[in-house]
Structures are given as C-alpha cells and as structure tokens.
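Just one protein chain is left out here, and the rest sit where they should.
Then we have chain A:
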Amino acid sequence: MEGDQDTSGFTLVTRKPCFGLPTACPNCLPAYIYLKLAQLPFQLAFNSTFPDSDELPYFETGTYVAYNNDDGGVIEKLKKDGVVNLDSQLQSLPDYLSLKALILSWLEEALAYETWVGTEGVSAWKIYYSDLPWVISKVLFYKQTYMAKTRLGIIKENSEEREKQIYKRASDAYEALSTRLGEQKFLFEDRPSSLDAFFLSHILFTIQVLPETSVLRTKLLEHGNLVRYAEKLKLEFLEAPSSSSSPPLHSFPSSFSRKGSKPKSKSKTEKTEEEKKFKKRAKFFLAAQFLAVVIYLSVMGGVSNDELEYEDDD
C-alpha cells in the first residue's frame, strides 16, 4: 500500500462501546486490540444502525478501506496490504496455525453460541440494537439469532449434543492455551501477534459482557493465568492514555471477578486504583512544575535586577 495516507489519519469504524469495552461487538474488538497492540494511532468512529452487516469493522484512511468481509477479515487485509503486520515472522512457526485454528474456530464458535443461544441474546440486545427503534430491533434480532443457529448447525434434534460439543471444545481450547501461555506476556515469546488480539478480545468479551450465569465464562475463570494475561495486556495497551485524538475509553474494572454487565454510569463513578495513581502522579508533576517556576523567577529576578543596575550605571 502506498504511504500517502499518513496525512489523512486512520479511522476504525466499529459498533458502539458498551459493558466497559471500547467496542462491545466481538467481531470489532479484535481489530481494535490489534491496532492498539501495534501502537498505531487511530480514531474510533461508530456505526450503530447496521447490526446485521458483515462489513463492520472497517478500517479507512483516505480512499483506502479495509472491510471485514474482504480477504478473511480486517486484520488479514491490513497484514496483506502492509498497513500493519504483527505476524510477519510468526506465520512460519509450527504452532501458529494450530493456535490460530483453536482461537478462530473453536473459541469463536463457542462465543457465538454463548452470545446468541446460551444466554438467549441478553447481551447481544444491548450491543447491537440499543440504537435502533424497537420494531427494527425485534425483526433483526430474530433474523440474526436464526442465522447464528444456522451457521452453528444447530437444529432442534441436535441442540443438546451440539451444545455439549461446543462447550467441550471450548474447555479443551482453554486448557491448551493456558498450558501454552503459562505466565508469558504474549502467546509468542515477547512480541504481540494477531492471535493475541483475537484471544484477548475473546477473554475480555467473555468476562465483561457475558452474564455471570454464562457457562463459558465460568469455564474461562477456572484458568487464572488466562485472566492475568488479559489484565496485563489490557492495562498496558488498552488503558494507557492515548496521545492521538481518539475519544476517551471507558474505564476497565480492575478485577474480573466483578459483574460483567456493568452499566456505563457505574464505571464512571467508580475510582480505580489506576486512576488514583495517575492523579497522584499528576499532582506531583504539577507541584514540581510550580516549584521550578518559583525557583526560576527568584533566581532570574535577582539576575535581572543586577543587569538593570548595570544599565543604569551606563
């Protein structure tokens, strides 16, 4: 891709924020995290009127647009077009593909099942339809639920078996990933990859968006190291104050053991330890600045007086 677009800025268009996440849509969150892991400054824009579109999220800069239904997804398209590629040397590794299959098929399937069927779409309603009038919301909700069931191959006769299979695979995937990860910072050595983006997105969504009664959420919380992995990455990459003009993100809960479905107003009022630390540091900084100014004035004020006397003498 040509490098002309530096002047026009990067924008990622996703579905709206909710549940304390910058975007609560499980298809959009991986792209957001991927750009954050790559530390690419970008703006966030929202489309909350097209819940049944597979074009979202899309990344744009100037006249270049990478849609989600192009070439295997936004992240793949950004890699292919050379915008940002975190996997450049990892794709040849033997376990890259197997981890990718685990995350992008078994875990994604489990998440889709839990969102639309397992929890009866309780969270999906808030993510996708809260900005659409009731009539349209109802029709699209039924349509998307039906399409999710079709995609997952669920019919009346096999619903129980399919559910068991999906949860079993999810458990196995969590076990494998937990063993693979250990206490590492990233899945692959010490560098972030697109698989970290997908996996982190899955964990954040499962813990913060799905209700406490969710079977998948319970299974995930059994693996403490996965939770710690997500917390660390979230702190470092998603909660760091951004120097770009992106809109302020909602605050993340410091512990994942709290309720996942936290209303916006509650998260604003709760003061986290990170915020307190930040405010303390800001106070110290301001005090130091003030002291420096005072010292400068007192010292330089003495010097200027001397100069004036010298000039008067002349």
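Some notes on this structure:
Everything below uses one rule, namely that a residue touches a chain if its C-beta (ideal position, glycine included) is under 8 Å from a C-beta of that chain, and two chains touch if they have at least 3 such contacts; residues count from 1.
Quick note on the criterion: contacts and distances are computed from a predicted model.
The listed choices are "POTRA domain-containing protein", "ER membrane protein complex subunit 6", "Bacterial surface antigen (D15) domain-containing protein" or "TATA-box binding protein associated factor, RNA polymerase I subunit C"; the UniProt protein name belonging to the chain that is not shown reads "POTRA domain-containing protein". Per the touch definition above, the residue from A:Thr14, A:Asn47 or A:Gln208 contacting the chain not shown is A:Asn47. Contacts to the hidden chain, counted on chain A, fall at residues 13, 45, 47-51, 53, 55, 58, 60, 62-65, 67, 69-70, 131-136, 140.
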